[in-house]
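Shown here: the complex without one of its protein chains, the others still in place.
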Amino acid sequence: MVFKCSTELRVRLPETDAMGVVFHGSFFTYFDVARMDYVRNLGLIPRYLTGEGTNLIVHTSADFRAPARFEDLLVVRTRISKLGRSSLTFELRVEQKHDGSLVAEGGSVHVMIDPKTRRPVPIPDDLRQAIRAFEGSALAES
Amino acid sequence: MVFKCSTELRVRLPETDAMGVVFHGSFFTYFDVARMDYVRNLGLIPRYLTGEGTNLIVHTSADFRAPARFEDLLVVRTRISKLGRSSLTFELRVEQKHDGSLVAEGGSVHVMIDPKTRRPVPIPDDLRQAIRAFEGSALAES
Amino acid sequence: MVFKCSTELRVRLPETDAMGVVFHGSFFTYFDVARMDYVRNLGLIPRYLTGEGTNLIVHTSADFRAPARFEDLLVVRTRISKLGRSSLTFELRVEQKHDGSLVAEGGSVHVMIDPKTRRPVPIPDDLRQAIRAFEGSALAES
Partner (left out) sequence: MVFKCSTELRVRLPETDAMGVVFHGSFFTYFDVARMDYVRNLGLIPRYLTGEGTNLIVHTSADFRAPARFEDLLVVRTRISKLGRSSLTFELRVEQKHDGSLVAEGGSVHVMIDPKTRRPVPIPDDLRQAIRAFEGSALAES
């Protein structure tokens, strides 16, 4: 698996909890930040903010491999692994920056919708092309 | 000072931080929850949700008196202490439920605005009356 | 599937996002609150807070079925569906209180650890018995 997009994050105090480590739910914030970086990197944020390109997250999961702590510098690696007619699948991987050790892995499935009807719509051609061009042959399409 | 409205909250794990206590910023969430209870208690939520009654928070502060911890049961006491032409002032007090000991105190100032122009508008008469009736003679008006 | 434990939650403003709905990551907070209610309901919180009964969350997932909004009153239903030697699996279901419609479903896997060595330890017998007694024959054990 090749991750061509990455995001650096430093763990903030309110993202930790009284167990002394990053609260597991905070990783879904990290994933969201990383996906936005991915989308911004493809030059697609302006469209996204105007409602075109609206999508729903319909599924997400995470596996937690090692704790992260306040002040840790993390790298979130992000790829789109699958494109369906209306759906796309992200894979994410969180590592400690200093040694590349794995902290968490996750994924999410999104469905492109019409912002008014909230019904699924096909992924726009130019978005599909941009993702294809970025991800290359590792991308699964159906 | 008489607080006629109160809200019970149990401290959630993500509201705590790696120092082992409630992150200070979480108290502003507690204040918000308590203000909404106050507004709901006056029967004013439906209007609020439709945009009528839109207000901006322009100032807030808090003094932290004692730490709160995961699983603590807290009581937030809420009052409106001042009504201006367009503004209203909340005072809030967070206590441990089990012994009434003081955890934090805070306040906030809100300005009623037109949801379209976002300019200040006078507090609607019926809202003013409802607050007056609820708070009684302790309410300062200007 | 029978869920014998449930938790009521009202959606708080900071749990929503600029898309106008509950941020998907907030559901992992709701799941955590519901699991703590489950544990408290079994009378096991004091032990949990002292470090005995420490567990790690190693996996979680959620499927989002319908948006939830600010001020919505939600019910989170919680069960333990599986007990392994050191692990336990929660299933969670979030519904709108007013009509029981499904908002989200999720699950999580936890591993009991020694708080000092952070190595897996068997689920203590009394905890296993308490869960068995509560969940009855629907519980899968391995």
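Should a chain be cited, it is by its letter among A, B and C, assigned in written order, with residues numbered from 1 in that chain.
One rule holds in what follows: contacts are C-beta pairs under 8 Å (C-beta built on N, C-alpha and C of every residue); 3 or more make two chains touch, one makes a residue touch a chain.
The model shown is predicted, which means the values in this text are computed figures rather than measured ones.
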item	value
Contacting the left-out chain in the complete assembly, out of B:6, B:41, B:60 or B:89	B:60
Residue, one of C:21, C:88 or C:131, that touches the chain absent here	C:21
Contacts of subunit C with the absent chain, listed as residue ranges	13-14, 16-21, 23, 25-26, 69-70
Contact footprint on subunit B, counting only the chain that is left out	24-26, 28-29, 32, 56-64
On subunit A, residues whose C-beta touches the chain left out of the figure	12-14, 29, 32-33, 36, 45, 49, 70-71
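Note that only the chains that are shown with their structure count from here on.
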item	value
Interface composition of copies subunit A and subunit B: same or different, split at half	same
Angle, in degrees to the nearest 5, of the Cα rotation that carries subunit B onto subunit C	180
Distance between the centres, which are taken as Cα means, of subunit C and subunit A, whole angstrom	24
Chain centre separation (subunit A, subunit B; CA means) in Å	35
Sequence positions of subunit C contacting 2 or more other chains	29, 32
